[in-house]
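Apart from one protein chain that is not included, each protein chain of the complex appears where it belongs.
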Amino acid sequence: MSFLDIVLQLIQGVNYTVLVTLTCSATGLVVGLIVVGLRRLSFPGLRFLLDSFTYIFRAIPVLVLLFMVYFGLPMSGLKVPPLLAMALSLGLIAGAYIAEVFRGALDLVDASEIIAAQSMGMSRLQILISIEFPQMIRFAFPGMVNEFTTVLKYSPFAYTVGIPEITKQAMNLASTTMRGIEIYFAVGILYFVIYRIFLAGLQLLERHYRVPGLEPK
Amino acid sequence: MSEWARFISDLLEQMPLILTGLGKTLQLASLISFTGFLMGVVVFYLTLSQRGIIRRLINGYISFFIGMPLIVLLFLMYYGLPQWGIKLTPFTVAVIGFTLNVGAYNAAYLTSAFNGLDRSELEAAKAQGFNHRQIFSLITLPQVLRLSIPALTNQIINNLKDSSIAFLIQYTEFFARVQELASTNFQFFKAYFFAALVYLCLVSIIVLIARALEKKILIPGIFR
Partner (left out) sequence: MALIEINNLVKVFDKQTVLAGVNLSLVEGDVKVVMGPSGCGKSTLLRCLNRLIEPTSGTIIFRGEDITKPEVDVRALRQSIGFVFQQFALYRHLTVLENVTLALRKIRGMSRSEAKEKALHELSRLDMAIHCDKYPSQISGGQKQRVALARALAMDPAVVVFDEPTSALDPIMSREVAMLIKNLHRDNVTIMCVTHDLLLGRYLSERVAFLDHGIIKAEDTFENLCNNHSDPQIRSFFEREASTS
């Protein structure tokens, strides 16, 4: 088996790595938006619950939560498919981190603009969606990219629940060929390449939506 | 006997093993926090090198380790190196792997703090005749470290949480012991829930210490 064969075999896992990363990033993004949005619109009791969520989910290791969801829940009769288990562990944890990033970014939205929008007769929800979120996301961009990167780096945990992503392919290869060094070296390079492509894609997005005067620092 | 009662009796029975596991987790987390910190400072020092080639190499190192999963590096050393006749213990693999990884992160935090620094002080120091190394250790580093305390603290929390990865290379730390507990009585959910609670408590202790320090030295931004 040549090095090229190894790489070709590994590439078969790329789909799954990308799938897991995108699923968990999207979950994180949606959860982050919901948490920060509810927090903005809500009353103190709910706010305490939301803050507890972000605190707790940032304190639990991904692997522990993943096992709890994937191996723990079936014991109480809830069978969770692997990808959903990733979304409910890595995705929710990413959501808690992204909510924190958003919370900081929301503070950068100018209060006078919100008052202006209120004076025009916009509802609280309209203001959140048309004024606060678009600005918040622009301010939060660098932090969001960090969190998406973290998701990519934790995506190998998907192998523990049987998703045949890159690391799983590598483990299979390593056990049959006994060439672990080349294989894992190639895996490292492969992740790095995926990371750079993701980064380039996100930067392209950022440039497309960039507004003069609201550039992330 | 209720399920919880059974779980708790199993838990108590295996408590000695779990506690040694917890000890190993804390040992690994503190050691890598320390070595990762030193590595971060060294790498940060090298990013300020006057030689372009070194700067480029170091930036490549930081970028590579931030873009690559740690688990891959651990597997490379643990499952790959024996092929060259190098057999390392799980603990050694974990310490080396985490140090390289955490060092890259810490260096990135220090660099971004450095970029926000007022450069005129550095020029003043240069004008006074301090050499490169003196400026670094007397002026740059103290200021940058101060500014980076929140990020470095959060990294310590991450180290504690990420140390659970080491069980994937057969290091019998806390989470590995919890796995054993779960497989003796098949109470997976309760076992993992217990593990989550323990991590939550440990993280909270670090947060409380950091907050107490924060009050003393007034540095905002530590994990809330």
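Here the chain labels run A and B in written order, and each chain numbers its own residues starting at 1.
Operating definition for what follows: contacts are C-beta pairs under 8 Å (C-beta built on N, C-alpha and C of every residue); 3 or more make two chains touch, one makes a residue touch a chain.
Predicted model only: the values in this text are computed from it and were never measured.
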Chains in view touching the one left out: A
Selected residue (touches chain absent from view) among A:R138, A:K153 or A:K168: A:R138
Residues belonging to chain A that touch the chain removed from view: 110, 112-113, 115-123, 126, 130-131, 134-135, 138, 211-214
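Please note the rule applied: only the chains that are shown with their structure count from here on.
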Complex contact set, residues of chain A against chain B: 55-56, 58-65, 67-68, 71-76, 100, 149, 152-157, 160, 167, 170-171, 174, 178-185, 187-188, 191-192, 195-196, 199
Residues of chain B defined as touching chain A within the complex: 64, 66-73, 75-76, 79-84, 157, 161-162, 164-165, 167-168, 175, 179, 182, 186-193, 195-196, 199-200, 203-204, 223-224
